[in-house]
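All protein chains of the complex are present and in place, except for one that has been dropped.
Labels for the chains are A and B, by order of writing; each one numbers its residues from 1.
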Amino acid sequence: MQSGRLPEEPQGPLTVGVGPYRLALRRLLRNKIALAFAVLFALLVIVCLLAPVYSHDVAHIGPNTTNVTGTITVNGHVEDVVSASGVPIGPTGTRHYLFGADEEGRDLAVRLLYGGRTSLLIGAVATSIIIIFGTLMGLLAGYNRFADAVLRPIMQLIWSFPPVILGVAVGTALALGGIGPVKGNSVFIPAFIIGVIYIPYLGFPVRGEVLRLRELDFVDAARVQGMSPWRIMLSEILPNTASTIIVFVPMMLAYSILLEAYLSFLGAGVQPPNASWGTLISDGIDYIQTVPTFALIPGAMLVLTVLSINVLGDGVRDALDPRAQVRIKT
Amino acid sequence: MAERLLEVDGLQVSFLTEDGIVKAVDGVSFTLDRGEVLAIVGESGSGKSVTVMTLMGLTRSPNARISGSAKLGGRELVNAPERELERVRGAEIAIAFQDPISSLSPVRRVGDQIVEQIRAHEKVPKQQALDRAVELMERVGIPNARQRAQAFPHEFSGGMRQRAMIAMALSLSPSVLIADEPTTALDVTIQAQILREVKQLSEKSESGVIFVTHDLGVVADIADRVLVMYGGRVVESGTLDEIFYDPQHPYTWGLLGSVARMDRDRPRRLPAIPGLPPSLVNPPQGCHFRPRCPHAFDKCVEVPPLEARVAEAPAHLDRCWLEVSEKRELRSVGGHIGLFDRTVAA
Partner (left out) sequence: MARFVVRRTLSAIALLFATSVVVFGIFEVIPSYNPARAIAGRNASEATVQQVSRKFGFDKPFYDQYANTMKLIFTGQIIDYQDDLNVVQQFAQKFPVTLSLVIPAGLLWFITATILGSLSALRAGRLADRALMVVAILGVSIPVFLLAAVLLYLLAFKWTIFPNTGYTSFAANPLQWAYHLVLPWFSIAVLSVGFYSRVLRSNLLDTVNEDFVRTARAKGLRQRHVFMRHVLRNSLMPVVTMFGLDFATLLGGATLVTETIFNLPGIGQYEAEAIGNLDVPPILVGSIFTAFFVVLFSGFVDVLHAALDPRVRLSG
């Protein structure tokens, strides 16, 4: 007869469940391409932040120092920085005017880095505005009917304006006069305008999510527990919208930097003598037939930066939504 | 001997996932004859749905590995070219899925969806196909069939949707009808009606029916033979009487014991099977049920082969190393069959 003893069952390791964000992070770290572009983006940011160092120690010239009548020695030849007919010099390969000059004789490389700082700063400020206010408005509008009655038409109105027209109109107007203590050529004006314009782009999706979440049982459970509406919104609903919001951060950053370029191109964004990639491209386009690098180099920087953000953003989205790995059965 | 309607032999299905290789189906074999109702019973994750979907080639994907054999009337289905399977699907093997609210296209009328299936296999003019669809809907008990055919799935009640699904599956008189948990989303009363209809229809048309379910009550109602699956394997197979009155596998005892029955005294607690279903990525060595089985002993680390162990019942197969006499002892306490935790005295 057999006895009922069980043989030793080796106990497997006790796996503690990993939260969805940890899992997503792991997935993201496995995505080589996204990581590569993240590194590229980080490098671009660092290089731009080091603008003053480059300006001071390498090029020995400030971003706004004009030099229309100066000359420079390249490979033994003496060249005009800006020719008699107004055409600036192209890339020299030396530490002075590495990428060439602009029409006022300013060092393009230095302005490129300072301009990068400006573009990135505007993008960051705008994105912060979008995230903070977009989330707030979306939360309130989704959760509370009265708030919705007020907020939804406002968001709808802003959203119906094509960003470019609205931005350009307001930007031009403000650029001329400034508003209150903020001067006309402060970079916070374009940052503010861009931020406000894109608020509904986040606000509406968040509102939609909140509307959906509000119907779920866990909200009723919280209400029954006696939680105040604010508490429910912040500690129950908001965390559940987090993945939607996270996905939007890189997207809004990319949009903001691009919109700034558009506004600056049309003269409604960053004002002279400040530079941004948008203004540089805009200036450069006038000389595209004679000195194509003037427009193409800032253009390349802008595209690379936005591209890196977009690829990273894609990676984040894929990491948070594993179904993106699925294939169609063929 | 004549060819069996459906012969499955050593079917294996594995999926490559982020977490490892999931062995969903690990060497499943069974047969089906005309006019027979075979019930496949098991909990979620036992591999029962994957098995039937693989018969129709619906589990094929870049990260699936399928091997073994499944012959429909002698024709091999595993690894058959997709084109050939497209002809077989719906026409010779049809499946009625559970939860038809998501299984039917929400944007098209119910009648049109049945028509679509008919016309995919037969050259029939639209009006004729629609007439046939209406007739089918009537046959499964949908009132006002002609008007209902013009309605959309979300306008049907749960029971009617399921009937429509069954009507669609029967539209081309398939030799094998698979019903994948068709009653799970339904009320008990509707459930009874549908089951009866499925049984009648299969008897009349001489097709074989495979009923996938985790509900033993349903099995008792209409099955002729039963296949019990656990952890990707068949652990017991036999006729309805054999399984219900002489179950040979501890898992089967657990299933039977956990059903509340009117004809017995009420136990103090409804017994459940302790533990969790096995991981299919890292299954237990040997018998998959071993970690949860109170009667496991040292031999259980070897995989028990699926064999007939009861002398008088050569078609009653099971996967348990215990002696038949031991099994009959261990499985009941006070006349109730169940999975009881007690040792046999030496």
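We take it that contacts are C-beta pairs under 8 Å (C-beta built on N, C-alpha and C of every residue); 3 or more make two chains touch, one makes a residue touch a chain.
Quick caveat: nothing in here was measured; it's all calculated off a predicted structure.
> I'm checking contacts with the chain that's been left out. Which of B:S102, B:Q128, B:S173 or B:N282 qualifies?
In the complete complex, the chain left out is touched by residue B:S102.
> In the full complex, which of A:Y114, A:F248 or A:F265 touches the chain missing from this view?
The one listed residue touching the chain not shown is A:F265.
> Consider the whole complex, including the chain that is not shown, and state which of A:A254, A:A275 or A:A319 touches that chain.
Touching the chain that is not displayed is residue A:A254.
> Who touches the missing chain here, B:K48, B:R89, B:R163 or B:H249?
B:R89
> Could you tell which one of A:V82, A:V170 or A:I199 touches the chain left off the display?
Counting the whole complex, the residue in contact with the absent chain is A:V170.
> What is the set of chain B residues that contact the non-displayed chain in the whole complex?
Per the touch rule, chain B residues meeting the hidden chain are 56, 58, 62, 82, 86-91, 94-95, 97, 99, 102-107, 116-117, 120-121, 152, 154, 168.
> For chain A, which residues touch the unseen chain?
Residues 153, 156-157, 160-162, 164-165, 168-170, 172-174, 176-179, 184, 254, 258, 261-262, 265-268, 278, 281-282, 285, 288-289, 292, 295-296, 299, 302-303, 306-307, 310-311, 314, 323-330 of chain A touch the chain that is not shown.
Please note the rule applied: only the chains that are shown with their structure count from here on.
> Distance-wise, how many Å sit between the C-alpha centres of chain A and chain B, to the nearest whole number?
53
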